[in-house]
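Only one protein chain is missing; all other protein chains are in place.
For subunit A:
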Amino acid sequence: MVALDASQERLAGDRRHLGRSLAFWLLALLVAMAVLSLGHGASGVSAPRVLVDWLTGHEIAQTDRVVLFDIRLPRLLTGMLVGAGLAVSGAIMQGLFRNPLADPGLLGVSAGASLGAISAIVLGGLLPPTIIAVAGWHLVPLAAFAGSWLAMVTLYGIATRQGRTSVATMLLAGIALAAMIGAVSGLIIYRADDQQLRDLTFWGLGSLAGASWVKLLAAGPVIAAALLVSPFLARGLNGLALGEASAAHVGIRVQRVKTTAILITAAATGASVAISGGIGFVGIVVPHLLRLLAGPDHRWLLVNSALLGASVLLVADMISRTIIAPAELPIGIITAMIGGPFFMWVLLSNRRMLDG
């Protein structure tokens, strides 16, 4: 009995060590991917040359400047934030629901964001022209963000009674809400003309093609704030793994953990969906893979999820914008196409471990 405990403890120690060294390698990977991403693109503009010219005060061609500073750089930052945001949201939800399959899609948060976007694309024309003029092309992201928040607030309201949030009620209510939101979306889609339908299709597949400084400044801080707060949840989520009652006994303020977790995921998912549309698989695959590699300790899981999520999205985006250049493939297709089989392979090769 004692020997078993000791070996388990050693295993836990190994895992913690693994989490830390993994974080180091993931950070290195992210830096490498960022450099690669900045230097790579359809136009063949050389990032190092432009940077050297810029630093030495040489004249830079207008096109080169636009490609590097107005296209690739905001796109790089957007990709990193969205990837990190989706992966961390997935990790938090899986911890909160003690269910490895939970992701924002399950709770209707993504559905809410989609409903917002669909409404803006199809019904946006019905708004007074002054509103359209002021909101400009931010109408869709704004509506998506509003939609995800509305879904999350509704859900939280349903699941919380007398200051206590029932995670089980929330999960079930989330599934019901997602179905209802889906129905309303369908109703609105029915009104769409064929042009709008094509817009909807492309929006649903997800893309970073619309990345811009303005969008990044609007949604970036929301995701960044959510990411910065997330490490504070680690201890609470670790405690919750024991079950709510046990977590409360070891001194974890369960309600506070739940509230914070929900706020973070709503903010990160809402903002991510708003700027990049529907990008699937990152939220579920990345935390899952890291849990298999370095164990379920959230102290490293959350950080590593952010790092790996960012890298994964950068790679997917690089593929999406170069594989059929000068055209571009929606990134959601890439994440699902790579993520799906890869995930399947990881699952199959770890089957014995998963089955316990």
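Keep in mind that, in the parts below, contacts are C-beta pairs under 8 Å (C-beta built on N, C-alpha and C of every residue); 3 or more make two chains touch, one makes a residue touch a chain; residues count from 1.
What we mean here is this: contacts and distances are computed from a predicted model.
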{"item": "Chain excluded from display, named as in UniProt, from \"Dihydroxyacetone kinase subunit L\", \"Alanine racemase\", \"ABC transporter substrate-binding protein\" or \"YCII-related domain-containing protein\"", "value": "\"ABC transporter substrate-binding protein\""}
{"item": "Given A:212, A:255 or A:350, the one touching the chain that is not displayed", "value": "A:212"}
{"item": "Chain not shown: contacting residue from A:47, A:71 or A:237", "value": "A:71"}
{"item": "Omitted-chain contact residue, chosen from A:21, A:63, A:246 or A:349", "value": "A:63"}
{"item": "Candidate in contact with the missing chain, chosen from A:126, A:168 or A:327", "value": "A:327"}
{"item": "For subunit A, residues in touch with the removed chain", "value": "41-44, 62-63, 66-67, 70-72, 132-138, 190, 192-195, 198-199, 202, 207, 209-212, 215, 321, 324-328, 330"}
